[in-house]
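Here is chain A:
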Amino acid sequence: MSRLAQIPIRIEGTTAKPAGQAACGGLGGGVAALLAELASLLERLASTQLPAAIDLHSLPMSALDRAELERVLGEGEVRATIQAQGRSMVRETRISGVWWVEHRSARGELTAELLEVAQVPAILASAPDEIAAAAGALRDHLEAGARAPGEIDER
Partner candidate 1 sequence: MSAEHDGLTVGEMLLKHGISRRGFIQYCTAVASAMALPPWMGPAMAEQLRASPRPSVIYLSFQECTGCLESLTRSFAPTIEDLIFNTISLDYNDTLMAAAGEAAESARTTAMMGSFGKYVLVVDGSIPTGAGGAYCAAGGRSAVETLREAAKGAAAIVCVGTCAAFGGIPFADPNPTSAWPVSAIVQDKPIINVSGCPPIPEVMTGTLLQFFGTGQVPDLDEHRRPKAFFGNTIHDRCYRRPFYDQGKFAKSFDDEGARNGWCLFELGCKGPTTYNACATVKWNGGVSFPIQSGHGCIGCSEPGFWDKGSFYSALSAPAWGKAGEVAPRQVLELVGGAAVVGAALGAASAGVSRVRQRQLEQHNDEKGG
Partner candidate 2 sequence: MSDATSALVADLAPGQEKTAQARVAGAMRGFAQEIGALSAFRLESCIHCGICADACHFYIATEDPQYTPIWKVEPFKQAYKREASPFAPLYRLLGLKREVTADELVKWQHLLFDSCNMCGRCSLICPMGIDVAALIEQARHAMFDAGLAPKELYQKAAHQRATGQPEPSAEPYREQLLAIGKRFGVEIPLDKPEAAVMLCVPRTDIEHYPSAVAALARVMQHLGASCTFRSDALVAENYGYYAGGKSWQRDISMRLIEQALALKAKTLLVPECGHAYTALRWEAADLYGKPLPFEVRHVTEFLADELVAGRLKLARAATGKTTFHDPCQLVRKGGVNDAPRALMHAMGIELDELKNHGGFSFCCGGGGGVLDIERAAPLRYRTMENKLREIDDTGAGTFLTSCSDCRRTFDDAKSHFSWDKTPHSLLELVASQLSGTGSAP
Partner candidate 3 sequence: MDLLAFARGPALEAALVIFCVGVAWRIAGFALLRLRRDLNKPRTPIGKWITGGLMTVGSRSWPHPEFIPRTGAGEALGYSYHIGLFIVVGLFGPHIAFLGSLFGISWPGLPSGLITVISVLTLTLFLAVLFRRLTHPVLRMLSNFDDYFSWFVTALVLVTGLAATAHIGAPYQTLLAVHILSVDLLLVWFPCGKLMHAFYLVPSRAINGAHLARKGAIS
């Protein structure tokens, strides 16, 4: 009797794996579908500038699926850490416009994991209201004259 791993798998209709290179067992069809969706979201982003996101939490993925996804997407040029309520990790993948975003709670648990399709993930940009507030704070600082810049954010 064949074991599951011995059953050859061929993924059709994707660029993820050329036919005939199907040695990697245990893959569900999920990765292929995900990559296809990413491709269409990227095309949409290119033509309409509309960002999008895919929630990885809601997708059932085996460890193998995940490894395959990471292998295909790879590492891009940008890696950013956000230290706000919790720590977030934003990294561009080898596919420009596809960002791998992980949010962690203050306790360090993974609370959300997304693939964002955008020029820059919205969370990275500074917000107008915060910019305005910061400008005000900086101005106050200059007027007060004696405080260290490091204290600006201490409200």
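Behind the choice of candidates: all candidates are chains of the complex that A comes from, given by their letters.
Here are some notes:
FYI, a residue touches a chain if its C-beta (ideal position, glycine included) is under 8 Å from a C-beta of that chain, and two chains touch if they have at least 3 such contacts; residues count from 1.
Here the structure is a predicted model, which is why all the values come from computation and not from measurement.
Listed candidates 1, 2 or 3 all sit in this complex, but the one touching chain A is 1. Chain A makes touch with candidate 1 in their complex at residues 51-55, 57-58, 82, 84-86, 88, 103, 105-107, 109, 111-114, 122-123, 127, 129-130, 133, 155.
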